[in-house]
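The other protein chains are all here in position, but one chain of the complex has been omitted.
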Amino acid sequence: MMAGTLVSTMINGDATEFVCQTGETLLEVLRNRLGLTGSKEGCGTGDCGACSVTLDGRLVCSCLVLGVEAQGREVGTVEGLADGDSLHPLQSNFIKHAALQCGICTPGFLIASKALLDRNSNPTDEEIRFALAGNLCRCTGYDKIVRAVRATATELRKK
Amino acid sequence: MADDPKFKNRKFKAVGTRPPRPDGLDKVTGRAKYGADTFAPGQLVALVLRSPHAHAQIKRIDTSKAEKLKGVKAVITSKDLPDVTNGDRDLYDTLENCLARDRALYDGHAVAAVAAIDELTARKALKLIRVTYKVLPHVTDVDAAMKPGAPIVQPRVYTRGVSPKPKSPSNVAKVSEFGHGDVEAGFKAADVVVEKSYKTEQTHQGYIEPHACLASVGPDGHGELWVTTQGHFVYRNTCAALLGMDVAKLKVTASEIGGGFGGKTHVWMEPIALALSRKANRPVKLEMTRDEVFRSTGPTSSTSIDVKIGVKKNGTITAASAELRYQDGAFPGIWAMLGAMTAYACYDLKNVKTIGYDVLVNRPKVAAYRAPSAPMAAFAVESTINEVAAKIGMDPVDFRIKNAAKEGTKSSYGPTYGPIGIGPTLAAVKKHPHMRGKLGKNQGRGMACGFWFNFGGETCTDLNIGVDGTVTLTVGTVDVGGARASLSLIAAEELGIPYERVKCNIADTGSLGHNHMTDGSRGTFSSGMSTIFAARHAIEELCQRAANTWEIPVKDVVWHEGNAIAKGKKHKQLQPLSLGDLAAGSENTGGPIAGHSQIVADGAGVSFASHICDIEVDPETSATKVVRYTVIQDAGKAIHPDYVEGQFQGGAAQGIGWALNEEYIYGDDGRLQNPGFLDYRIPVCSDLPFIDTQILEIPNPNHPYGIRGVGETSIVPPLAAIGNALSDITGVRMTHVPMSPPRIRKAIKEKQA
Partner (left out) sequence: MLKVCLSGPLKSAADGAASVLISAATIRELLRELVKQYPQMQIQLDDGIAVSVNGDIFRDNWSQEIPEGAEVFLLPRIQGG
């Protein structure tokens, strides 16, 4: 057995250490070693976005990032979106606008939507659609997802 | 009459509202547990070795080196899943599909599997398994497989549905003929006859969650299975039968399901996980990769279809026929038969004949995909309908209205229709502002209709009243996208209490009677009916408890808006007892209060939809874009309209992907060339416009609330609606799906030449 590598990182604001093999993806580490199963594997090739997380604020597919690359960086996952018992407005609006059916793609969409709204507080529908084009949803036809993101942008701008 | 399924018109309070779904919070916080999201102490990781050949004899499998690798706890081949199917043909097909026996029948067919302490070890072990193949000739195209001399896929298959019984095996597994009247006479009486041939390529359901399960079986014959499925009770029966286990000793829990669309109604790999676990005596987790999902599970048929329609100049169809050739993959199915049944279901035809050929090829076993087989047949028929309308100079919507089926029409597949929604959806199309919207440059408009049967089936439901008057609703149909909200609304409606006081759970197989799976658009129809009956049984009990409390005869008690009320002047001093009051006092009036229902929910209502779409085609590249889309569908009754609209929109999006992009591409070597989401491209957010919906409610007479089921029909019309829009722009009739840019360009060039 190969020796693992010790990695020190921040996950959702918490200092976290883990040991992983050098070939292991960040997604595998999150799911199998840290029990953070909110990030999903839909393809393992960066095509579906179900594993979307942020790395130092930047949107990435965690299936394309190695676990060891998280060393010294900040990882944001769906588990860190809510602030205690108050949901992020994106989370409340996804429920309110029925923007999910099966829900498997939802964590990825939430992370990608937050990444969009963090850099553009007033996106057009087209900007929303292109910002979310890396996330596949097979249930909804995206209609209610775009509406939920739009409603959240409006809500956040009023704050 | 607690169990009376007949529709009764009523004013709804809860049903038809749009409250938040009970599983919403878990799903937006990442807390919801799907197939791959659970772990067991001491679990092993399993991987499957798959055939790289389209068709090959398996001469020998040497697993000895893999078994000796440190960390490997079990290796299995078909020898570890002996045939205990007792002559059950479907079950044997499932067994052979799970793990190849003497032959690998398609690229991706499982041949062996390992369980090891971690993935790395399992991957090394797979490489140590030596399989000696003798490659055999293969066939992957449906028309080629029907030709004389084509390689025989299954020597045990003789054509069904023909007499006398054939003497030699054939790739044509089944011939199915439907219709009535005399089509030859009908064509003779026609002023115009149009004949067209079509092809559609194979598509996958494309659920984002790959198949995954966690199996645990002990040497005592007891076991548990956690699995992503549309029907855990059905999976239990199938897995127990294949493993030779007692049904009661296998507890199956349905995880949250990350999409199924028919693809998770079939057992694919769960027996492998169970067999590995049994051999290793450890829990085993098995997850498919996306590549494995594409290569070895559930695509729909590719097809080849001939259509012929005869019409009078006044627009009356005199005869219609179709020959439909659908491939089933390597195992017999009913897919062409379903195409033949649904092809002309929208129309009132005096003379109609369809004939379906179910054909075996060296591709994965075809599975149900949302209104299975109907979209391809509708593509062929609805495209031809437009051609016919054009030939006689009639508006295609008016032409459909003139020939639409209605109550009393003898359907093309046999029975006479009751009240149905095709006419009303077409009338709604005529009135819809979309039809009058201005089209831009290089844009065109099309519309098409679609049909699906819907069905019900075995259903078992419990309704338990808690000590505080809240209600636990326990159902056995998997929630594929909002059902818990809908069923809670139904329980609240029937009991007369707020939605927030009902909690709906999906039971594991140890906690409730058998339930058929969530397919055929049956979830809300069947469990809705069963929930109504369970609630009515609980109300009977609640009235009895009120009678006990008041010491009056139960016949003097009625249930009204969440309260027991004593009828008549002599009881006027008795204050109503609420559900909460009765629950709090239940200990002394007879103990726990519950309602139960175990039914066959038959009498599902057929479903119709009409779609309108606007398409833009780039004149240089032939790239297409859907610029506007409208779905109009009869729901019977929309319980939670958000999730009804969601079904309409999702089905339309899948149909749009099928129409424009998605296809399985096989090489000459019989191997699938695009088993990934990069090369098998499903619609992304920037591909689609908002999808407008209009819900019609023509009550199903066989459901207390009029529910028909809404899950499937919306995938049926898009292929033809888009084809018709393309024809509107380019003047070219597209006959090959997907209507991808290269095919559109080729068709335009051929027309110009």
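Per-chain residue numbering starts at 1, and chain names A and B are given in the order in which the chains are listed.
FYI, a contact is a pair of C-beta atoms (placed from the backbone, for glycine too) under 8 Å apart; a residue touches a chain by one contact, two chains touch by 3 or more.
No experiment lies behind these values; they were computed from the predicted model shown.
Put simply, the missing chain touches B once the whole complex is considered. Screening B:G186, B:G262, B:G444 or B:G528 against the full complex identifies B:G262 as the residue touching the chain left out. Of the candidate positions B:K308, B:R370 or B:H640, contact with the hidden chain is made by B:R370. Within the full complex, the residue among B:V162, B:A185 or B:V558 touching the omitted chain is B:V162. If you put the hidden chain back, the residue from B:A14, B:L338 or B:L582 that touches it is B:L338. The residue from B:E224, B:E287 or B:E458 that touches the chain not shown here is B:E458. Hidden from this view is one chain, which touches subunit B at 160-163, 174-178, 205, 260-263, 265, 334, 337-338, 340-341, 356, 368-372, 413-418, 452-458, 519-522, 600, 602-604, 702, 711-712.
Please note the rule applied: only the chains that are shown with their structure count from here on.
Computed centre separation for the pair subunit A/subunit B is 29 angstrom, with centres defined by C-alpha atoms.
On the side of subunit B, the complex with subunit A involves touching residues 18, 20-21, 23-25, 27-34, 36-37, 39, 120, 205-210, 256-261, 287, 289-290, 480-482, 642-643, 645-646, 649-650, 652-654, 676-678, 682-688, 690-691.
On the subunit A side of its complex with subunit B, the touching residues are 21, 23, 31, 35-45, 47-48, 50, 77-79, 81-82, 87, 90-92, 94-98, 100-107, 110, 126, 128-130, 132-147.
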